[in-house]
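On to chain A.
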Amino acid sequence: MNPSALIYLLTAAIVFGIGLHGLLQSRQILRQLLCINLMGGGIFLLLITLGGGADGPPDPVPQAMVLTGIVIAVSATAFALALLLRWHELGDSTELDAVANADANTHDE
Partner candidate 1 sequence: MILLALSLPLLLALACLLGQQHRLRWLLPAASLPMIGLAVLPESRLELDWLLFGLEVGGDAVSRPFLLLLGIAWSLAGWHALDYIRERQRSFCLFWLLTLSGISLAFLAQDAAGFYCGYAVMGLAAYGLILHDRSAAARRAGRVYLMLALLGEVLILAGLFQLGARFGNFPLAELGTLLGEPVGFQLAGWCLLAGFAVKMGTLPLHIWLPLAHPVAPAPASAILSGVIVKAGLLGWLRFLPPDMYGVSPPVLAMVMLGLTAAFYAALMGLTRSEPKAILAWSTVSQLGLMLVLFAAASVGDVERALLLPIIGIWVLHHGLNKAALFIATACAPTLTRWRLLLLAVPALSIAGLPLSTGGLAKTLAKEGLTMAALPGWAVTVFGLSSLTTAWLLWHLFDRLRQRPGDARVHPAWLLLTLFAMVVPWLWATHVGLASWPTLPQSWDGIWPLLFASAIALSWQRRGWQLPDWAGMQAIRRERFVKLESARPLSLPQISILRQYEAGRALLRLERQLSLVPVVGLGLLALLLGLGLILIIGM
Partner candidate 2 sequence: MSFGWQALPLYIILVSVVTGILVFMLGEQRQHTRTVLNLAGAILKLALILIMLLAIQAGTTFEFRLPLLPGLDLLLHADRLTMLFATLSALLWLVTTVYAIGYLEQSPNRARFFGFFSLCVAATMGVASAGNLFTFFIFYELLTLATWPLVVHRGTPEAFAAGRIYLAYTLAGGILLLVGLIWLHALAGAGDFILDGSLAPIASGNENALRAIFVLLMLGFGVKAALLPLHSWLPRAMVAPAPVSALLHAVAVVKAGAFGLVRLIQDVFGFQLAASLGLTDLLAWVAGVTIIYGSVLALKQSDLKRRLAYSTVSQVSYIALGVATGGVLATIGGLVHLVHQGLTKITLFFCAGNYAEAYGIHKVEDLDGLGECMPVTSVCFTIAALGMIGVPPMAGFITKWHLGAGAMAAGAPWVILILVASTLLNAAYFLPLLQRIWFRPLTEEIARRDDRLGRIRQVALIAPTVFVAVTALAAGLLAGIPGSPLFWVTRMVGAEGP
């Protein structure tokens, strides 16, 4: 494996990790969405790097997968943002877990 592939491989793993960490410890939904996109980016990078075909031509299958993935990611993000708008209209917090308890209270009193 060539050094630049190695670099990108590590980058991909690290970005995924950062995204995951960010997802778990942020509380704002918008940022959580960003983190999910970061994780996706990490995975895409990993796919491309591994399918980079250091010796031969690049592997088109992972590239196609990533392309599909990107479109799905944007779709999901777009929908999530729409839902977020709705959320804001209803609620008063931008944090998911902040309402978990309030939510629970309305349900389980």
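Quick note on the criterion: a residue touches a chain if its C-beta (ideal position, glycine included) is under 8 Å from a C-beta of that chain, and two chains touch if they have at least 3 such contacts; residues count from 1.
The candidates were selected such that all candidates are chains of the complex that A comes from, given by their letters.
These numbers come from a predicted model, not from an experiment.
For chain A in this complex, the touching partner among the options 1 or 2 is candidate 1. Within the complex, the chain A residues that touch candidate 1 are 20, 23-25, 32, 96-97, 100-101, 104, 108.
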